[in-house]
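The complex appears here without one of its protein chains, the remainder shown in place.
Note that the chains are named A, B and C in the order they appear, and that numbering of residues resets to 1 at the start of each chain.
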Amino acid sequence: MKQKLDFIINSNDALNKQIFLLKVSPKNGAPLPDMYPGQFVHLLVHDSSSIFLRRPLSINYFDKEKNEIWLLLLSAGGGTKRISEMKAGESINLIFPLGNSFSLPKPRQKILLIGGGVGTAPLLFLGKRLLSEGFEPEFLLGGRTAIDISQLEHFERTGKVYTTTEDGSLGEKGLITHHPVLEETKFDKIYTCGPRPMMVAIAKYAAHNEIDCEVSLENHMPCGFGACLCCVEKTKRGNICVCTEGPVFNIKELKWID
Amino acid sequence: MKQKLDFIINSNDALNKQIFLLKVSPKNGAPLPDMYPGQFVHLLVHDSSSIFLRRPLSINYFDKEKNEIWLLLLSAGGGTKRISEMKAGESINLIFPLGNSFSLPKPRQKILLIGGGVGTAPLLFLGKRLLSEGFEPEFLLGGRTAIDISQLEHFERTGKVYTTTEDGSLGEKGLITHHPVLEETKFDKIYTCGPRPMMVAIAKYAAHNEIDCEVSLENHMPCGFGACLCCVEKTKRGNICVCTEGPVFNIKELKWID
Amino acid sequence: MDRLKVNIGKLELRNPVMTASGTFGYGDEFTDFIDLSRLGGIFVKGTTLEPRQGNDYPRMAETASGMLNSVGLQNKGVDYFLSDIYPRIKEYDTHMIVNVNGSTLEDYVACTEALADLDKIPAIELNISCPNVKEGGMIFGISCTSAANLVKAVRKVYDKTLIVKLSPNVTDIAEIALAVEAEGADSVSLVNTFLGMAIDAEKRKPKLSTVTGGLSGPCIKPIALRMVWQVYKAVKIPIIGMGGISNWKDAIEFILAGSQAIQVGTYNFINPTVSVEIVDGILEYMDRHNIDSINDLVGKLDY
Partner (left out) sequence: MDRLKVNIGKLELRNPVMTASGTFGYGDEFTDFIDLSRLGGIFVKGTTLEPRQGNDYPRMAETASGMLNSVGLQNKGVDYFLSDIYPRIKEYDTHMIVNVNGSTLEDYVACTEALADLDKIPAIELNISCPNVKEGGMIFGISCTSAANLVKAVRKVYDKTLIVKLSPNVTDIAEIALAVEAEGADSVSLVNTFLGMAIDAEKRKPKLSTVTGGLSGPCIKPIALRMVWQVYKAVKIPIIGMGGISNWKDAIEFILAGSQAIQVGTYNFINPTVSVEIVDGILEYMDRHNIDSINDLVGKLDY
C-alpha cells in the first residue's frame, strides 16, 4: 500500500561534492511498511520554485531497526541541488514505496550487481537483501573518478567488489563495461543501474552471453504511481509505465537489443 | 544610489508569534551607504514558489557602527512567513535604499509619531534620527493586544511613549485614534504608519486640527524603483508611484480628505 | 453534506470537486490515498474507439509552476474499457465520467454510442481540445462550426449528460461555448491544456518527442480563471472549471468566477490527497462565511 507521509531528515552527509546520503524517518514515528530493493520514493520539497514535481529516488537501504530510509542523492539539477542543501531536522514529504522490485535469483546462481555513479543507490539495498537470503552477491562499481564511487565500505561488507574509474584513480582504468571480470567470470544473473548508455551496453553484453539481466530505469516521472502515463518505456508489450510496471525490467521485455 | 546586494542574516528573533526582528549585513562587508527614515528595502527570497516578486520592508533601524540594517517583519502571508523562517547565517538579496523619506520637522515643533501594529517599523528609525537631530519625539503606539506592540524598550529610550491596545492589555483600551493624548496635547507635526484605515483616520484628525502630517503608504510593489507603474496612489497630481515619490506623503498631496 | 450538492445537466453531484481526465487514471491509482466516495466525480482517462499507443517518450517537461505533457491519448480503446475496466470501476461510489476522444466525427459518435448504455457512466465529457494528437482533438475545438457539428452529432446518440471540454487555445472561448450550448451540450468544462513548448538549450532539442505539448498546472490558473468568467457571462449551462487548481482557495476562486463544479488535474501528481483536502477546505470556507449552499457562491464575484 502506497502512502504519502512526512519524514524528518535524521542526517544529510555529503559523501563528495555532489553526492549526499540522506537518512529519513517518518515524522509521526509510525513503523515503516515492508519495502523491497528496486522500489523508490517520490520526494516533494516544499515551497521551491525550481521543483514543481516530485523527484524520484531509489531506496538505497531500509534500516528496519532504526525505522529509517536511506537515500543516495546526486545533485544533478535544480531539484536535487535543493534537496542536497536540506539539513537534519527539516522535513520532507514522501510518497512510497513505489514501483516493482528486483526479482530474486535462482538458488546458487552467480550474481553480479553493476552500478555506475549514483546508479549504485538501489544496489546496496539489493546486495544486502541477497546476502541475507543466502546469496553471494558480487559488485562491479564504476565512476569517472574514485570519489564518484559511494558507500564502498558498505558494499565491501556485503560481497566481493570490483571497481573501475575512467581516470584510473580506483580499480581498473576505463569504462565499467570493459572490466576484465566480465570476460573472466561467467555470471548467471546481472542486476544493473546507472546511466542509460551503460545499461544498454551491459544489456547487450548480457544478451550476447545469455545472462539473465535486470535493469532499473530512470524515466522522468511526474506522478510516480501510474496516473499520468508520462514515464513510458517502449517494450515488447507496447508503451508501459516505468513507475508501476518498473522501474526494474528484465532486458527481455525491452526493445534495447535487436 | 540604489544597489542590489546579498546580505547575511545576523539574527532573526521572534518578538511574538508573528513579528520578527531581522538584523542583516552586507555579505561582502562593504560599508552601507547613508539611509534615511521612511526608506525601504526590497527583499528577494531565493527559490520559493510562493514568492515570485520581492517584498518591501521598511528600514526599522540602520546601525551604522555594526553596518547592520534592522527589519521588523510581520508574518502576514506566504512571502513574509517564508522570510520569518529564515535563520541566522542564511543569505537574502536586497535592493536598497528605496523611496523618499520623512521630512524633518521645523525647529521646536512638537512631534508625535503614531504607529499601528508593524507600522511602527519605520518610526523607530525616524524617532532615533529626530532625537539625534535635537527633537523630542513622542510616540503613540497601538495594537490589538500588548504583544503586538514591538520594540517598546527601544521606543522608550527614544522619547515619551503612549500606548493603546484594543483589549486594554497595555495602555489605553480602544483604538489608537481615540487615545486621549490626541485630545489633550496640541502637536505641530504627526508622522504615521500603520493599517490604511488607521492612517486615514489620523489624516482626518490632523487635517481637522491643522496639524502637518506625513503618512507612509504600503501599496503593492512589483519593482520598487519606478519601473512598473503598478504601485500608484491617486494624488492631487494624478496617479503617482509610491515607490519613488513615496512611500512618505504629506497628507496634503493625497486625496484622502474631501 | 447537502450544502455541497450541485447539478450538472441530469447529474447530481455530492460535491463540486472532481478530478480531471488524464490525471487520475481510472481512480484505482488513488485508492491507497483517498476514499473515492468523497469526490463529486471522476473523469477517467481519455478514451478512443481504437486502442492508441500515444506519443513517444519523452512526453513530459517540467516548467515554471507547471508541466507540459504530450501523452497523446494512450489508451486501450473503448472495447477494452467495456470489457476490462468498466466492470471494475463501476463499483466506485462516485460518478465515473468518460472523456471521449476521436480523430473524426464518426469516431466520436461511435465511441459515445459504445458508452451510452452503461448504467454507471452517467455522463461523458467530449474532449474537443486535446492538443497532443495530430488528427482530431483540438481541431474540433478551435472553430465554432466544427465544434457545433460534432456536438450535434454526438447529442443525437447520447441522452445522458453531455459535457463538452473546451480548448483555451482560441481567441474567443465564449463564442465556442455558445456554439456548443446551442447544439444541446448540458455543460462545458474548461480549460484543457495550453499548447506550449520546451527546449533543452544545451542539446538544442525540444524536450518533448512531439515538440509541442499541453501546459497545465498553477501557471495557467490566471488565464483559465479569466476564461471561466468570460464563458459564465455568455452561457446559461453550468460550467465545470479547471486549470491549475491546487487548493481549496483556488477552487473557491473558480466557483466565484462562475464554475458550478471544478476539476483538479496536475496537482493530483504532487499531492494525491489534494482533491479531498479541497472538499474539506470548501466546507470550512462556507462555515466561516455563513454560506448555506455552494450554489450561492457560483459566479458571485463582487466586481
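General observations
Everything below uses one rule, namely that a contact is a pair of C-beta atoms (placed from the backbone, for glycine too) under 8 Å apart; a residue touches a chain by one contact, two chains touch by 3 or more.
Here the structure is a predicted model, which means the values were calculated and not measured.
In the whole complex the chain that is left out makes contact with B, C.
When the missing chain is restored to the complex, the residue among C:M60, C:V78 or C:L215 that touches it is C:L215. Of the listed residues C:E91, C:D159 or C:D302, the one in contact with the hidden chain in the full complex is C:D302. The omitted chain makes contact with just one of the residues C:I124, C:I142 or C:L166: C:I142. Those residues of chain C that touch the chain absent from the view are 61, 63-66, 68, 142, 169-171, 194-199, 201, 203-206, 211-212, 215, 217-223, 225-226, 229, 244, 249, 252-253, 256-257, 285, 300-303. Considering the complete assembly, chain B touches the hidden chain via residues 1-4, 44, 49, 52-54, 95, 219-220, 222-234, 238-239.
Criterion: only the chains that are shown with their structure count from here on.
Under the touch definition stated at the top, chain A and chain C share no contacting partner at all. In this view the innermost chain, defined by its CA centroid being closest to the centroid of all protein CA atoms, is C. At the far end from chain B, in terms of centres built from Cα atoms, lies A.
Rounded to whole angstrom units, the spacing between the C-alpha centres of chain A and chain C is 36.
With centres taken as mean Cα positions, chain C sits 47 Å from chain B.
In whole angstrom, the spacing between the mean C-alpha positions of chain A and chain B is 53. Each of the following residues of chain B touches two or more other chains: 49.
Counting partner chains per residue, chain C has residues 65 touching two or more of them.
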